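One chain of protein is taken out of this complex; the other chains stay put.
Take a look at subunit A:
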Amino acid sequence: MKKKFNFTKATPWLSAIGLFVLWELIVRIFNIPPYVLPTPSESIIVGWQFHEAIWMHAVHTLYTTLAGFAIAVVFGVVLGALVGSSRAIYDAANPLLVGFNSVPKVALVPVLVMWFGIGTVPAIITAFLISFFPIVVNVATGLATLEPELRDVLRSLGATRRDILVKVGFPRAMPYFFASLKVAITLAFVGSVISETVASNVGVGYLMLSASSKFNMPLVFAGLLVIAVMGIAMYEIFNVIERRSTKWANRGNQNT
């Protein structure tokens, strides 16, 4: 039993290592030139050579992403609460939200650059725009799916709309909210890196763009790896927060 448990815990690491080994083997066996696809070992070595620059750019991207994400959380919760607690607002806002979400955000970056200039601001806004949608949808869903019987119980006690929202709506929406944060944080990375790639002179996105213009593919891939690692780390942080704060919603998984 004990051995099996350890194996389960090790699987995420094993799968990652397996992917790298496979990648390394494919590149070596088919003799793919590094300017097409570098090996992971090469990327890691180059990444280490440039670690100071990468660190600086990565920290910048992280801040940009977190800033956009923070705005998305505030905006998403407020809008989600409005949309989820009123049928009329839901009907009014839903088509707009879906339409807006369908717009490729990369197409908006030039517009943002026109308004705010090149640099951090459009990157923050892109991260925000791309990541608020899942938060709105999840918070609204959590609030809107309140059992009608429970609403009746509370209303017949004299509960106001606010009472129902505070006592039942928000706690009930918490698992939905935290689930959306995990999705939103990874999307926020996508947003900020897109914007950095198109219009910035700092950040991992910019680093990759300038590296590729110099045909330094290992450095491009080092940048990709750094983004992936940051994404995984942030996802995991919110995963832990989710499990700690909404234990009651995960009760089914405790025995498995």
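Here, contacts are C-beta pairs under 8 Å (C-beta built on N, C-alpha and C of every residue); 3 or more make two chains touch, one makes a residue touch a chain; residues count from 1.
Here is the rule we use: contacts and distances are computed from a predicted model.
When the listed names "Na+/H+ antiporter subunit C", "NADH-quinone oxidoreductase subunit H", "Nitrate ABC transporter ATP-binding protein" or "Electron transfer flavoprotein beta subunit" are checked against UniProt, the chain not shown comes out as "Nitrate ABC transporter ATP-binding protein". Within the whole complex, the absent chain has one touching residue among A:D91, A:D152 or A:E236, and that is A:D152.
From the options A:L62, A:I125 or A:V168, the residue with contact to the chain not on display is A:V168.
Residues touching the missing chain, restricted to subunit A, are 147, 149-150, 152-159, 163, 167-168, 171-172, 174, 246, 248-249, 251 (touch as defined at the top).
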